[in-house]
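To start, I am sharing the structure in question, which I have written as structure tokens.
Heads up, one of the protein chains got dropped from this complex, but the rest are sitting where they should.
On to subunit A.
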Amino acid sequence: MQSRLATPVAQSSDNRPDSFSRADLYVIVNQVGEGTFGKVYKARNTVTGMNVALKRIRMEQERDGFPVTAMREIKLLQSLRHQNVVKLYEMMVSHGSVYMVFEYMDHDLTGVLTQTHFSFTDANLKSLCQQMLAGLAYLHHKGVIHRDIKGSNILLNNRGELKLGDFGLARFYQKRRRSDYTNRVITLWYRPPELLLGTTVYGPEVDMWSAGCIMLELYTKKPVFQGNDDISQLDAIYKVFGTPTPERWPGVADMPWYELVKPKEIIDDHFRALFKKWLSPAALDLAEQLLTYDPSKRVTATQALEAPYFMQEGPAPVLPIGLSTLEGEWHELEAKRERERVKKRRKTEGEFSQQ
């Protein structure tokens, strides 16, 4: 199972004496994920016995040398320190590759929500939601937009702590001035309507929409808006929240692609009716505020933490420490592989039955 951390690309850097000792410091256990810009491995520190996550920065197909996105991620993570943001321990150069060394997190949210051995209480779910919002509040206070909040980037450990990870798409923004950014960010299912409608001027509120999606997903156990492309993604959102009107979202008609993807029929808002079987009234209120069409009216992370859902309505948040009893480690990658195994088995079974 264990493989030595040895990449076949042996570059001239190997004759530097200091790169040997550091390479041997970690032994790779297995792959646990696929980040935006490179594979993520679980590894063990051979001296302390502590587990870490190693993220290898892909260099070989980079003609421009060190990827600017990786540089951005390193700079961002080095400047962040919060209990709900994954900790970058150090950088490591080994055998011609650059690795980011992170604290190890046993699970990610997607993996944990797909398993059926351990179920969260409502108090646990509230805690997860609170921790996520606390992480976002910190990022936004620091002037960072994450731009890729989704289940597989929300990491959990067996102590029940939640941390935001993968800052491959994150960037600094300016509070005083709105700048133009690319709108090709955030995984489709978690992408807010204003990005789907083509805006390139946005701020931290794009993360809040994704957080709203995650909040619903915590209760329903699966992503709520599952589109295949920008248009069907908008349709999936409209089916729940209705079509956006200028009353609900004054700026909607000014969105760059509004005319192009104008909905053919008017749909009413069915959100509360659809979700009241999963969410408490205060939870519904908060989710609705997070998933507000008009970005300027969408609740901020700091405001969300003050919501009655956390402050008044029971139960009080409780860390899901029961995760430590959960057998195995659950990441999206394993969940994906499991799905593929099942699919394959069904397929072969199908082939057998045909014979």
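In this section, contacts are C-beta pairs under 8 Å (C-beta built on N, C-alpha and C of every residue); 3 or more make two chains touch, one makes a residue touch a chain; residues count from 1.
Here, contacts and distances are computed from a predicted model.
Chemist: Of the candidate names "Cyclin-like protein", "Small ribosomal subunit protein uS7m", "Ubiquitin-conjugating enzyme E2 1" or "Isovaleryl-CoA dehydrogenase", which one corresponds to the UniProt protein name of the undepicted chain?
Modeler: Options "Cyclin-like protein", "Small ribosomal subunit protein uS7m", "Ubiquitin-conjugating enzyme E2 1" or "Isovaleryl-CoA dehydrogenase" narrow down to "Cyclin-like protein" for the missing chain.
Chemist: Among the options A:K39, A:K87 or A:K142, which residue touches the chain absent from this view?
Modeler: Hidden-chain contact among the options goes to A:K142.
Chemist: Pick from A:T48, A:T116, A:Q174 or A:T325: which residue touches the chain that isn't shown?
Modeler: Residue touching the absent chain, from the options given: A:Q174.
Chemist: Kindly state which of the options A:V98, A:L156, A:A170 or A:I237 is in contact with the chain not pictured.
Modeler: A:V98
Chemist: Which of these touches the unseen chain: A:N30, A:T46 or A:Q78?
Modeler: Considering all chains, including the one not shown, the answer is A:Q78.
Chemist: On subunit A, where is the contact patch with the chain that was removed from view?
Modeler: 12-13, 17-18, 59, 62-66, 68, 71-72, 74-75, 78-79, 81, 91, 93, 96, 98, 142-144, 171-172, 174-177
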